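Removed: one protein chain of the complex. Kept in place: all other protein chains.
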Amino acid sequence: MGTLLEVKGLSVSYRRGGVAVRAVDAVDLDVPAGAMLGLVGESGCGKSTLARALMGVLPGNASIDGGRVALDGEDLTELTPAKRRQRLWRELSFVPQTSMNALDPVYRLRDQMREVLCERGGLPTKAADERAVALFRSVGLDPVRLTDFPHQFSGGMRQRAAIAMALALNPKLVIADEPVTALDVIVQRQVLDTIRRLGRDLGLSAIIVTHDISVVTYLCGLTAVMYAGRIVEQGTTEALTRRPTHPYTMGLMNASPDLHEPVETLVPIEGAPPDLADPPKGCRFAPRCPLALAACRESDPPPVVVEPGHSAACFRAAEAGALREAARKASTWTR
Amino acid sequence: MAYFGRRFLHMLIVLWAIATILFLLFRLMPTDPSIAHLDPTFTEEQRQLVRAQFGLDRPLFEQYLIYMKNLAEGEFGLSFRQRQPVMGLVLAVLPNTLLLTSSALIVAYLFGALLGASLAWRRGSLFEKISVPLVLATRAAPEFWLGMIVLAIFAFGLNWFPSGGANVAGARYASEWERIFSLDYLRHLVLPVLTLAIYLQGLPALLMRSNMLEIMREEFVTMARMKGLSERRIMLRHAARNALLPLVTAFALGFGQSVGGNVVIENVFSWPGLGRLLVDAVANSDYPLAQGAFLVIAFVLVVMNFIADLMYGLLDPRVVHGEH
Partner (left out) sequence: MASIELPHIAAAARPRAPGLFARLARHLAKNPSALIGVSIYLVFVLVAALAGSIAPYDPIEILFTEDGQLAASLPPSAAHLLGTTNLGRDVFSQLVLGARPSLFVGLTAAVAVATIGSAVGLVAGYLGGWVDRALMRLADLVLGLPFLPFVIVLVALIGPSLQNIVLTVAILLWPNAARVIRSQVLTLSQRQFIEAARVTGAGEWRIMLVHIAPNIVPLAFLYGSIAVGWAILTQASLSFLGFGATDTISWGTMLQDAYASQALDREQFSWFVPPGICLVLVVLAGFLISRGYEELLFPKLGEG
């Protein structure tokens, strides 16, 4: 399988009261065609910003400082705004976190579907309506509801509608930002099942942004862990869950209930992520890391390949086995 | 439907309260309203006769009941001065006021909505930086002064339009409709409408601008961008369409307020409307006529407030289709 999306050295910063805050710092990321990649991290780690930067739609006070985002070999950051706009939704679509406001409250779903299918997909109205019916069915919604307004939908239905809309033009890649976070647990599971089924049936390529590692293990073959604006570890989900190499990943696993291998106690990582306006020297996780060495606070650890397709940015990657032993003990994390 | 009923009842209560306030105002004033009307040379007997004629010799509460009963029947009494039924005098000028108000509001809201939308679209530009204080200044300007400037330029200076009235003196028309749709009437209408529109456009413009700016921060606008829709489409179909909702309510509210606020404009342009009637009646101490004109102005205001409530429901799908 070839690489569909290749991100190299992507950096994004916000201006906040005259200070530039780098929310995404030199991120490298690859998504092969037909794969689902889970992008996981605590809130505020920059994962949503990264997702929006991939779409090229950022708030007014944010800007891309550098790096490339290549889709099928074509660097999107080099395109003119007009050309880039042409790529959007046809090649790259988005499922937002808050589907409540993601749908325009004054239009019926059918009209919002038509807007995408006719304006962007070039379909005539009749064909668009047929396609909308098919899309609604595929995400498990009754096509009758196409004539409803967004506020008449439940949260789960809105999320399904948002997924249907993202699939409307058969994009090469779908980026979903916390697609199930706003939903209650049962609905979460149903929507996750739908996404999993679509992924299998359509051979969907997707990036699933989430803070919940169980969502990743359920849906994604690949995982990237983000901390304080950087990718600290990435590889297959299996490798990461069985052989986490970065202490932050180990901490995350301890802090989330695992469906396959239940740990005895859930241990949270103490402390809070660093202020990105003034990041610490060295490894950004070092101040919270119980396994950190003096060197970790001095210089930035570069990513190290620990096995084919699995890399981690940690000086102690070679001793990962011993670290995992230590990390499994709750006492390691409480100081 | 229950909502409609509740609002309707509320409207009736407000109308009743306003009528009562007005009754008390006119009856409890230290000076006897009939004195102003009476010739000082009248004998005591003649004076009593006039008082009896207007029911002023009865106890206050009885007067109030008679007043309310008359109002309910649309009977506003006789004008002190003109010796004609107040209702007829008021109804004769009402179309002029309604026409002036509605034309001005339509012009003002069309222009204001467009201006506000483009101000929001081009936020931060020089155009916006200059326009916003300018719009504020039109809101700060006294209406009658705007009218005077407009008159000095277009009526006296350029001589394009007549300086006052609604029809050329002595003109005769077969029907009211023919009068209102005559070219002459429209020519008289232009300047008052222009003045009123200049004054009124500020509210929709500023409202539209701030609504748009707020809505442009909404997620669905970001989503529209991600969908690769054109900026024009995003601004018009999504941002402006959503920002328009509160404007429709403001239009209805503005209509009610403007019928009362027109008092000044109607006097500058000698426009024979309700406001001018009210001012003349008050100036001449013609209390029945003043009361009648005031009540009709208040009636229009209260009814328009009621309609504004209903319109908001009609236009916002969130209100119509359940889920308040």
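Per-chain residue numbering starts at 1, and chain names A and B are given in the order in which the chains are listed.
We take it that a residue touches a chain if its C-beta (ideal position, glycine included) is under 8 Å from a C-beta of that chain, and two chains touch if they have at least 3 such contacts.
Note that the structure is a prediction, hence the values are computed from the model and not measured.
Among B:25, B:110 or B:186, only B:25 touches the chain left out of the display. Per the touch definition above, the residue from B:77, B:275 or B:288 contacting the chain not shown is B:275. Taking the complete complex into account, residues 14, 17-18, 21-22, 25-26, 29, 123, 133, 136-137, 139-146, 148-149, 151-152, 155-157, 163, 213, 217, 256-257, 259-261, 263-264, 267-268, 275, 278-279, 282-283, 290, 293-294, 297-298, 301-302, 305 of chain B touch the chain not shown.
Rule of thumb we're sticking to: only the chains that are shown with their structure count from here on.
As a whole-number value, the distance joining the C-alpha centres of chain A and chain B reads 55 Å. Chain contact summary for the complex, chain A toward chain B: residues 55, 57, 85-90, 93-94, 96, 98, 101-106, 115-116, 119-120, 148-149, 151-152.
By the touch rule above, chain B contacts chain A in their complex via residues 218-220, 222-230, 233, 237-238, 241-242, 245, 316-318, 321-323.
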